[in-house]
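In this view, the complex is presented without one of its protein chains, the others remaining in place.
Read from first to last, the chains carry the letters A and B; within each, the first residue is number 1.
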Amino acid sequence: MKLMEVSSLTKSFGKHVAVNNLSFSIEEGHCVALLGPNGAGKTTTLEMLASLQKPTNGSVSFLGVEKGDYRESIGYLPQQPVFFPWMNAMEYLVFMGELSGLSKAKASMRADELLELLGIADARKRKIGGYSGGMKQRLGIAQALIHEPKLLMLDEPVSALDPVGRREMLELMKMLKETTTILFSTHILHDAEEVCDDVIMIHKGELAITGSLSELRRRHQEDVIIISADGNLDEWVRSIENWNVVSKVIANNDTIKIYVKNAEVARNQLLVEIAERQLPISRFTVGQTSLEDLFMKVVGK
Amino acid sequence: MKKWFVLFRKEWLEMSRNYKVIWIPLVFVLFGLLQPVTSYYMPEILKNASNLPKGAVIKIPIPSSGEVLAQTLGQFNQMGILVLVLAFMGIVSSEQRSGMMKAILVKPVGYSSYITAKWMSAVLLSGGAIFLGMLASWYYTILLIGDFPFMDIVKGISLYFIWILFLITFTVFLSSFLKSSGLVAAFTLLLSILLTLLTPLLKKWMEWSPAQLTNAAASLFTAGKIEGPFLIPLITTVILTALFLYLAGTRKSSLSRLG
């Protein structure tokens, strides 16, 4: 079932178009990564979905209802979570819980649960002003989850964390995605590949590629053979560019990347050539392009 | 409505954590007490401090109770307004700048509840401070100078409070539209000073002016009855207050604001 459907979402700031004609949908129960480099429009998109910014154009429908107020059903972690430094974690969570429509009793129960779950129960009575960045990130997740939202939106939940914190956050997201639909933004493809089912790649505000990870792998992954040599292979490179089995060759100093249509055939042909010509090969690798390459291609770097 | 109270409670918790609940009323009480005391001791202070030639006779009459109370009102109108405006200038804009506003509005909360909860808490605290300060002044005036009818005090404060209500509402209004708290204070104080100065200067043209309410309250103290325009300024002030509150409590097209 589609939880959220976004159609031709657009946001411009004066002449600058931050998000342009973006359409995608989020399946209930899925974990979706909104992927894009800095300035791609991730935060702007998420804020529009969280009704914090009004789209210049386009619409968002939640559970089939267009233009409804669905804030009760979403939890949102901003890129830089902020809090009242003069409150303690418990007070803050209860406050946010009550604003989300919970009773005071229910809110404090949920707050206790979440503080425990996120491992900051010991600091529940301490002023948030004295929290570390990682603790604030956890508290930010806790406030987003306080009312058991149907959709959890996280804006770059791992970018600001150190390797350990990042590992923990990814594990936490894996656990949360068992029970909640998650949409999170990131500029690191690796994180997306690790936890999510679907990706939405955007670049300069426009949708570049969307689909499930497995589908993207199938569609966009190519076999590639990488050859390194101790000498100059330029001449030979030009000759293999015309092979039927080769789709593209990228030569970079001593390393040649050969994108091929059939790894086995190409490998055999190449090995024969190398032996015949006695080329000064130092490395020969058969592999597949990663999604990282796809991402880089999209981003145009 | 329940959420409105949650927001309202948060405002009071914040004002007690940063001691506004204590220091703002105390400041008004302090000014309220100082006025009758200085009025009472002024002749003596002058006599001692002055290096007047021997034999010079100075006669400084001690002002009447009503005059002292009107002076207190004047003091509130300068120092008091300054204190209140500076205390509340960031009431919305500081949360806008810190991002706290977004953190709250991403929850299912109406923008107007968010604003009116803030407005109400600022109004109640200012009102309480002014009432306490004026009562303190009244008490000392009775002790030192002479009796003054309690009902007139209540009437006078109430009139004066409407003028303060107008200024606080204007502060909240600007704070919800401008990012810089400094500008909020500057514009509100400018408005207050302009109205206060121009109202007596351009009597004919300024009958509607909210600042007339200060004069009405002062005349109630000094003359025992309201002199000058009263109903017209009362009506315009109430209308303007409602208008500014309405403007503050409605988002235009988007959450991203000017400045």
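Rule of thumb we're sticking to: contacts are C-beta pairs under 8 Å (C-beta built on N, C-alpha and C of every residue); 3 or more make two chains touch, one makes a residue touch a chain.
The rule is short, and it goes like this: contacts and distances are computed from a predicted model.
The protein name that UniProt records for the chain not on display, among "tRNA (5-methylaminomethyl-2-thiouridylate)-methyltransferase", "PLDc_N domain-containing protein", "Cytochrome c oxidase subunit IV" or "GMC family oxidoreductase", is "PLDc_N domain-containing protein".
Of the chains on view, those touched by the hidden chain across the whole complex are B.
Of B:Tyr19, B:Phe150, B:Trp205 or B:Tyr246, it is B:Tyr19 that touches the chain left out of the display. Within the set B:Val27, B:Ile62, B:Leu135 or B:Leu240, the residue that contacts the chain not displayed is B:Val27. Touch with the chain that is not drawn comes from one residue among B:Trp119, B:Tyr140 or B:Phe230, which is B:Tyr140.
Where chain B meets the missing chain, the touching residues are 18-20, 22-23, 26-27, 29-30, 33-34, 37, 41, 44, 48, 82-83, 86-87, 90, 94-95, 97-98, 100, 140, 143-144, 181.
What we mean here is this: only the chains that are shown with their structure count from here on.
Computed centre separation for the pair chain A/chain B is 52 angstrom, with centres defined by C-alpha atoms. Those residues of chain B whose C-beta lies close enough to touch chain A in the complex are 2-3, 6-7, 10, 13-14, 17-18, 98-100, 102-109, 253-256. Put simply, chain A touches chain B in their complex at residues 47, 50-54, 69, 71-72, 74, 76, 78, 80-84, 86-87, 91, 95-96, 98-101, 143.
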